[in-house]
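One protein chain omitted, others in place.
Let's turn to subunit A:
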Amino acid sequence: LISGDLNLDSTLPSKLPPPPVFRSSAAPPPQGSPASRRARDDTMVGLSEGEKHFIRGGIAQDLRADGRRRLQFRALTVETGIIPQANGSARVRMGATEVIASVKAELGKPTILHPDKGKVSIYVDCSPTAAPMFEGRGSEELSAELSVGLQRCLLGGKSGAGAAIDLSSLIVVEGKACWDLYIDGLVVSSDGNLLDALAAAIKVALSDTGIPKVNVSLNNETDGEPEVDISDEEFLQFDTSGVPVIITLTKVGKHYIVDATSEEESQMSSAVSVSVNSHGQICGLTKRGGAGLDPSVIFDMISVAKNVSQRFYTLLESAFAAAEAVADE
């Protein structure tokens, strides 16, 4: 693999290496492994030089600390409908990382610029149960970064074009009433790979969301506000086939890994999060970390992410189906 590190004095090869071959891992939704790290008062737990060396060696040799290959995900478990008051909710566990997403719909007024579109807002919060440093305002930076990353992937441009959710389906009365969707994410336990878990949770929560049907009575318009009657019986489900997932590739040394734990993330030089939808198109791209990357490396990471996303979709779908089966029982 090509490395964009500046301290290599060998010349770069002229063509990109082929993407790696994947093993299919159709693991059933299993127990998450117990967290092997503990929270400290001020920062994340440190690692000694020997442990860091071990982690880097594992990634270089394609055998990570818990036995996974570089492009293998942790066990994924999904639960839906955990927050009864919300219109839709989901909890996703990837190993020791646990996040909850909830979708609430409220009636509001559309903006003057886009009278035919509803509104969606995404906000992420990190709970102090994840790490002591998240208490109070400690989590602001991380929450803002996660919220912005998700907004870029899911909400599309300023005009609302290209959003994952069809905003025109949220309109009730054009120009007067529309549904406002508030998507909230909560990080309950943090062991790396938060963005992927949050995106998966939001996707599942949207699949679980039911918007109540409204009956609009148009005769009473004296005050300019139409009467809307929200029914409790019928619900509209979203079509979430267009909602993308996010795959984060963490670069450690010369290799990329998928679904990094927090120990592995501490060793990263840079990370690229690619948002891919089910058609294989790229919906968003975020790069974190200070190390510079050669453009060819970025292209390679994008193609690897595209390949990996197919597997992630199947994993997520089987987990979601299992969750639905449990919910039906």
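One rule holds for everything that comes next: contacts are C-beta pairs under 8 Å (C-beta built on N, C-alpha and C of every residue); 3 or more make two chains touch, one makes a residue touch a chain; residues count from 1.
Keep in mind that, in the parts below, contacts and distances are computed from a predicted model.
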item	value
Record-based protein name (UniProt) of the chain missing from this complex, from "GUF1 factor", "Calaxin", "Mediator of RNA polymerase II transcription subunit 19" or "S1 motif domain-containing protein"	"S1 motif domain-containing protein"
Hidden-chain contact residue, picked from the options A:Arg68, A:Lys203 or A:Lys251	A:Arg68
Positions on subunit A where the hidden chain makes contact	25, 27-31, 33-38, 40, 45-51, 53-54, 56-58, 60-61, 63-69, 72, 75
